[in-house]
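One protein chain omitted, others in place.
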Amino acid sequence: MNSFGRLFRVNVFGESHGASVGVNIDGIPAGIPLTQEDFLPDLERRKAGAKGTTPRKEEDLPFIKSGVFNDHTTGAPITILFENNNTRSTDYEKLREFPRPGHADFVATHKYGGFEDYRGGGHFSGRLTLNLVAAGVIAKKILGPGISVKATLKEVAGLPDAEQGLEAAIAAKDSVGGIVECVVEGLPIGLGEPFFDSVESTIAHAVFSIPAIKGIEFGAGFAAARMKGVEHNDAILDASGKTATNHAGGVVGGITNGNPLVFRVAVKPTSSTPKEQHTLNIKSGEVENFSVKGRHDLCIALRVPVVLEAVAAMALADFMLLEQRSNRVFKN
Amino acid sequence: MNSFGRLFRVNVFGESHGASVGVNIDGIPAGIPLTQEDFLPDLERRKAGAKGTTPRKEEDLPFIKSGVFNDHTTGAPITILFENNNTRSTDYEKLREFPRPGHADFVATHKYGGFEDYRGGGHFSGRLTLNLVAAGVIAKKILGPGISVKATLKEVAGLPDAEQGLEAAIAAKDSVGGIVECVVEGLPIGLGEPFFDSVESTIAHAVFSIPAIKGIEFGAGFAAARMKGVEHNDAILDASGKTATNHAGGVVGGITNGNPLVFRVAVKPTSSTPKEQHTLNIKSGEVENFSVKGRHDLCIALRVPVVLEAVAAMALADFMLLEQRSNRVFKN
Amino acid sequence: MNSFGRLFRVNVFGESHGASVGVNIDGIPAGIPLTQEDFLPDLERRKAGAKGTTPRKEEDLPFIKSGVFNDHTTGAPITILFENNNTRSTDYEKLREFPRPGHADFVATHKYGGFEDYRGGGHFSGRLTLNLVAAGVIAKKILGPGISVKATLKEVAGLPDAEQGLEAAIAAKDSVGGIVECVVEGLPIGLGEPFFDSVESTIAHAVFSIPAIKGIEFGAGFAAARMKGVEHNDAILDASGKTATNHAGGVVGGITNGNPLVFRVAVKPTSSTPKEQHTLNIKSGEVENFSVKGRHDLCIALRVPVVLEAVAAMALADFMLLEQRSNRVFKN
Partner (left out) sequence: MNSFGRLFRVNVFGESHGASVGVNIDGIPAGIPLTQEDFLPDLERRKAGAKGTTPRKEEDLPFIKSGVFNDHTTGAPITILFENNNTRSTDYEKLREFPRPGHADFVATHKYGGFEDYRGGGHFSGRLTLNLVAAGVIAKKILGPGISVKATLKEVAGLPDAEQGLEAAIAAKDSVGGIVECVVEGLPIGLGEPFFDSVESTIAHAVFSIPAIKGIEFGAGFAAARMKGVEHNDAILDASGKTATNHAGGVVGGITNGNPLVFRVAVKPTSSTPKEQHTLNIKSGEVENFSVKGRHDLCIALRVPVVLEAVAAMALADFMLLEQRSNRVFKN
């Protein structure tokens, strides 16, 4: 349940205010150069501190606990640990009477009988996306320099300029959502598996593990529903599979066709809005006014691009390993 | 790769013009009443013949080859076979020089070295959705009468009235797409698994196995990206988890919250449009005019609702079996 | 549960007296020559009719229902069906009062609440080993001509000469057991995966799916427990990994070392002995005399060699596909 992938197998663990968060990855080929420093640029991109993100200073140092020797992967599972040092749990203890709207508080208590670590969202915390970013760094190495995975903010608060969208949120003193687009270039033709493990199925599976994502579309996506067939079909131009348009977003029949893989995701507004809300007080049984304490990102979408790249890279690295079995087509 | 699910495990097989298509399902509890007749209503809904679908008369009789005894499931795997009788392969042999735009022809040849069964899309054919519908019938039985899974056409060719949308397509002599919405009522709180197997991840995974789906959104979906936090958050009203609004679409933190599960999918226009297209002739190496022969659905979205229900039921039945372990919370 | 393998994925189904038994296999590379005739020699070896096996004439024709086109595998899942024609269920209906000792009758009723197909062992019947033999034929093709998998009877009824062992059983009018050894030559160095998917773990897993197997040992096996270290260790002789002795049976650290893979299994005497037994009558609640009706193999071990080869080939084919990924060691 906390794992993803067939050959590049990612297991995440940890809680926001527990001892640590971390990730265990099996199936990594031996011989990939890897050091702690390799993780820092993408972890930095995810970090808090930008306008509209929380000023809480997180300790994000990734410690490699297994699977690396002489700065190269060994073929054994890699475990990366992020210790949690900067946590103030007392902030959270008193919040239990209000299961925060938009958060997992209510469902987690129901599912785990009250034994869940409820501090700061516990296992449901956005802090676990550290694990995804770390796994993504390794996945990108498997994809190699010929394949680029690049996600960008397309919209914040409905505005194409993220800066303006954020200003709108600050002015409204409310959280806002956004749209992030990911483009992968350089993929070979043939990734993806019928029937259930299409590229779309697998990418979507990975993407919806990121908190706050509520929709995904490939290529023309929802707009395709209003197009005509001749308009939507991408004419093939040559033997490399290059198409005149890319309404399919690089995937046909669930399999990459050699054109850029393109998808977009919808990110909901941060659940922890500074605005006062009206919701159930579990203890009193009454609907009451409630405010989230502490400082939170106004727009979680700002942190999504590097995480989106990471999960896309994870899914694609798994397909690459699967495809590189030398006998997709039998030779003996 | 051709399988889905952890405890309710579905394996599909078959080709459009091969001996058969079929589905093997493991993990079905013993004692569920099941006969051939139980499959017919949903298979009928999927069938060709309505306006805008192909008049090709398909033989859709499901033969139960294992796992049922005295009209009840036995606990052993069930295999259901649909024999292919009404196939005219010669129609397809000559088409190979044009890999059909929007279809898997080009990528399949690339991936399988030309050994793929290319007749009528082969293993990539929409005919394999028969298997999904059959699996869905059993999945719905596992969900039981208290849970309803209902999908409806919301839009055809951009028009809310499917009939009008279809008329538009016929008038334009081109294929069209559509939007289908699925609503599931009666689900318990607590289905879905962190971190990777959220309800959204699992439903999306299943849904993108249906040919022609290019996007999915839950609850407010893409519209959520333009909402403010206070506007989007669903206030909890009482201890049952009922919320004032349902922008989350019944899923918070990846887990069902007791409200209706709501999601929508975008269906692209049928790739086999009657309109002439401009695409690569593999033999000549030139871009040429090309027309799809035979009769095809003008709007594949018309057949999607029953298939969408089926895959949603499959995903949810798997969660139900997982949750019904008596010790999600330990008792000893 | 009814599936085995990671990349060469075998799903078995069927009941002894139901409509059919069969096997669905996913992950087979495209382009392997395959026809119905390819299955017949191994199916013939498994067949009833030899001295000491039941004279019941079984219909063992394998029908390929998917995944093969123009006499080659397509890369899509292959389903092979054996129809059950020669069954007389009435023989079994009245037996229900005596859960047959050594058979699954008692545990199956308990586990499946009486809904199991109890006729002739149902899903637990030895007839399902047809599926294994069929899967083994394909697995052997993946291994290729350079790898030979050969199982032989080493002992029947405690006698090294199978013929004499069988005569002893006939004379005693009781069923007998045996020992079967399997030797695989030509394997590359490096098959097998730490930590849990060692060659021994995976072969043993597959082997214990064969009914009547009660033990397995690799190389020196149980005798190793009485050897000294210097005596047991196999000295490496050259860079090819060839060892002076083969007490390890070709596996060190769970990984093939380039020497022949050798293992032996213990087969219990056929549970359906012609001798009268003393056991519980479920209806009366009394321990009573009981005799198995019908004709059964006196020594099931006679049929085991071809089945043992099949499951070994399945396990090894899976490892071969896993290993043939070009980047076990990373190159980019």
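As written, the chains take the letters A, B and C, and residue 1 is the first residue of each chain.
Keep in mind that, in the parts below, a residue touches a chain if its C-beta (ideal position, glycine included) is under 8 Å from a C-beta of that chain, and two chains touch if they have at least 3 such contacts.
Predicted model, so just to flag it, every value in this text is computed and none were measured.
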| item | value |
| --- | --- |
| Residue, one of C:96, C:150 or C:232, that touches the chain absent here | C:232 |
| Among C:16, C:74, C:202 or C:246, the residue in touch with the chain that has been omitted | C:202 |
| Where the missing chain touches chain A, by residue | 1-3, 9, 11-15, 18-22, 24, 26-27, 30-31, 63-70, 72-79, 81, 111-113, 115-117, 122-123 |
| Interface residues of chain C (partner: the chain not displayed) | 1-4, 10, 12, 99, 101-104, 106-108, 110-113, 115, 123-124, 128, 155, 157-158, 169, 172, 174-179, 189-190, 193-198, 200-202, 204-209, 211, 213-239, 241, 243, 247-249, 252-257, 266-273, 275-280, 282, 285, 287, 301, 328-329 |
| For chain B, the residues touching the chain missing from this view | 6-7, 29-32, 73, 75-76, 142, 144-145, 194, 321-322, 324-332 |
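Throughout what follows, only the chains that are shown with their structure count from here on.
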| item | value |
| --- | --- |
| Superposition of chain B upon chain C: rotation angle, C-alpha, nearest 5 degrees | 180 |
| Two chains sharing the most C-beta contacts | A-B |
| Greatest separation from chain A - chain, by CA centre | C |
| Central chain (by mean CA position) | B |
| Whole-Å gap separating chain A and chain C, where each centre is the average of the chain's CA atoms | 44 |
| Centroid spacing, where centroids are CA-atom means, of chain B and chain C in whole angstrom | 37 |
| Mean-CA-position distance for chain B and chain A (Å) | 25 |
| Chain C, residues touching no fewer than two other chains | 30-31, 73, 75-76 |
